[in-house]
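Every protein chain of the complex appears in place save one, which is left out.
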Amino acid sequence: MVVTREEVKHIGWLAKLEMSDAELQRYTTQIEEIINYLNKLDTIPLEQVKPIAIKKKFSELRKDSPENFEDAVLGTGYRKDGFVKGPRMV
Amino acid sequence: MATTTKIGLEIHCQLTGAKSKLFCRCSSDYRGKAPNANICPICAGLPGTLPLLNQKTVEFAAMITLALGCKFPDEIAFYRKNYFYPDLPKNFQLTQYNAYGITSIGVDGRLEYGNGKDARIRRVQLEEDPGRLVYASGSMDTSLYVLIDYNRAGVPLVEIVTEPDFADTKDVRMFLDKITSIIEHLGVCDTKLEGSVRCDANVSVDGGNKVEIKNISSFADVEKALRYEITRQRTMTSREIQVRSETRHWDDARKVTKESRTKEEEQDYRYFPEPDIPLVMLGSEFVSFIKQSMPELPDTRKERFMSKYGLSAHIAQVLIGNKELADFFESTLMIYLSPKEIANWIVTDLMSFIDERQKKEEEEEEHSLFAGLKVGPEHIADLARLVDQDMINRATAKQILGQIIRTGEMPSALAKRMHASRIDDVSVLAQTVQSVFQMEQAAVQDARRNANVANFLLGKVMKITKGKADPKVALEMIQKKLKED
Partner (left out) sequence: MPIYTLEAGQVVQGIKSKEFSAEEYISQLFERIEKVEPKVNAFVTLNKEEGLDRARRLDKKIRDGEQSGPLAGVALSIKDNICTKGMKTTCSSKMLESYIPAYDATVIKRLMAAGAIIIGKANLDEFAMGSTTEFSRHGPTRNPWDISRVSGGSSGGSAASVAALECAASLGSDTGGSVRCPASFCSVVGLKPTYGLVSRFGLVSYANSLEQIGPVGRTVSDVVSILNVIAGFDENDHTTTNSSKPTYSLQERKGLRVGLIKEFTEGADPGVSKMIYKAAETLEKQGCKCEEVSLPSVQYALASYYTIATAEASSNLARYDNIRYGFDMNPEGYEWNSYFARARSNFGDEAKRRIIVGSYVLSSGYYGKYYLKAHQVRSLLKREMETLFKKYDVLIGPTMPILPFKIGERIDDPLKMYLVDIDTVVANLTGMPAISVPAGFADGLPVGLQIMADQFAEQTMLDVAYLFEQAAKVQRSPEL
């Protein structure tokens, strides 16, 4: 087995995705099939090949001038005194 | 048994010298603003937004890189550090990373921080600050929800990572002082602002496991946290309990390190290069641009103070140890050029008042050195001039400084008022001198052979008159009388 149920469960924890046992089972099977396909990449020797990348010069970066964003950024929802409410941290 | 301690540091400095945030146009000055009033779609992580790298922050980080003797790579890149936390609008932090080639702005440096000691700098990197969490009931444990303010999210930070090169807390303190002085001199970070400098530390004792301490929110607390942690580890070792490799949090209120609730060992940041920020090419042109635009560093300033003003290494060191102090010194010279005299007044006398005040407020955050003292360069310049021109003696000058520091009055004005109450009536003074000559006959004999002893006699006159005699007039009278008899 390439991908185990435990691995998918751990990834689910990292990615904060709640999965039922049935989902976990189904995803494990499907993801194993996908990862097996991606393993193709491991069969080609590519040590010398440099990845392509977009490059910019220092002079092309954004100039440091502040600007206020006038419109409301955060919509309504669970809010208090201008703060955004989040779940408890314990 | 001899014990060895190894300490390494991760220092976060906000680039308060930049006007806008790291990746958006919002102001980097978030302090004192209403919650979530200093945000835009980019720093709030709204869908569809892209990071726009602030040119100034690259310049500032490059200056720090140079000041810490680090090497530049040809190109820098940003990475996503993926983890979930309610203060992170995107649930990843944009930072730099060096696993597959060097892409952080600085690497492999070395900084001498005093007494001939130095520390290796592993890397210097640019990254974004997260938002701020406030607990509804004041405590994390009892709050049913958390309040989030994203005003700080995206404020530019430079993280400086050292090798574990410190053997004790004193070294750490000296190193942090040096870092503070450097970033202040570079004008990149106002270290007096609350939360502008923070520190994580790792400690191991006697080759044991390494413990990370997170959440030390000011440099002032670093020594405390380290002392606590070193003692904790030594106690465990002496009881033959193995120290666990773990991450502990510094509890600001109780001044202890405590076990962290999250299982950090399960964390896996899944770093990968940020696709929305192109590689930024630095190259030799950039490096020479940075070298040209670098403000004077503390070490260079010290050299200059010694060679140009003839100060001793010690005095120069004390001055450059704090940029405010060094700036105060140079501002005073602009008014009245008497470097040694002025340096002495600042380093010995003024500093003792500052120390005294700082001791009183102990736990207070580090704010301006001169806070609460009504003294400016013009006062010290005036004082030095009075002494130089023999208008007052040192004892009086000290007395004057002690008063004007509270009132803000100019020293010359105070001296004039004091003068008015002086005993300069020659007949009254002559009587006092006469009586001293009678009481101290042996000294009078000595004074005739050794001119310096005259000062002893003057001291007696001053004592009897409770300092009200004009020392200049009195000394003249003593010298005249020594010749007469």
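When the chains are written out, they are named A and B in that same order, and each has its own residue count from 1.
We take it that a residue touches a chain if its C-beta (ideal position, glycine included) is under 8 Å from a C-beta of that chain, and two chains touch if they have at least 3 such contacts.
These figures come from a predicted structure and were not determined experimentally.
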With touch as defined up top, name the shown chains that contact the chain not shown.
A, B
Given B:Y271, B:F289, B:Y336 or B:F353, the correct residue touching the omitted chain is B:Y271
Mind pulling the chain A residues that touch the left-out chain?
3, 7-8, 11-19, 27, 30-31, 33-35, 37-42, 44, 46, 49-52, 54, 56, 60, 62, 69, 71-75, 77-78, 84-90
Interface residues of chain B toward the undisplayed chain are 41, 44-53, 80, 82, 84, 86, 89-92, 99-100, 144-146, 148, 268, 270-272, 275-278
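Just so we're on the same page, only the chains that are shown with their structure count from here on.
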Where the CA atoms of chain A average out and where those of chain B average out, how many Å apart are those spots?
40
In the complex formed with chain B, which residues of chain A make contact?
10, 13-14, 16, 53-59, 61-69, 73-74, 78, 80-90
Per the contact definition, I'd like the list of chain B residues that touch chain A in the complex.
18-20, 25-28, 34-37, 39-41, 44, 46, 52-58, 75, 77, 82, 84, 86, 133-136, 140-141, 143-150, 261, 266, 268, 270, 273, 278-282, 286
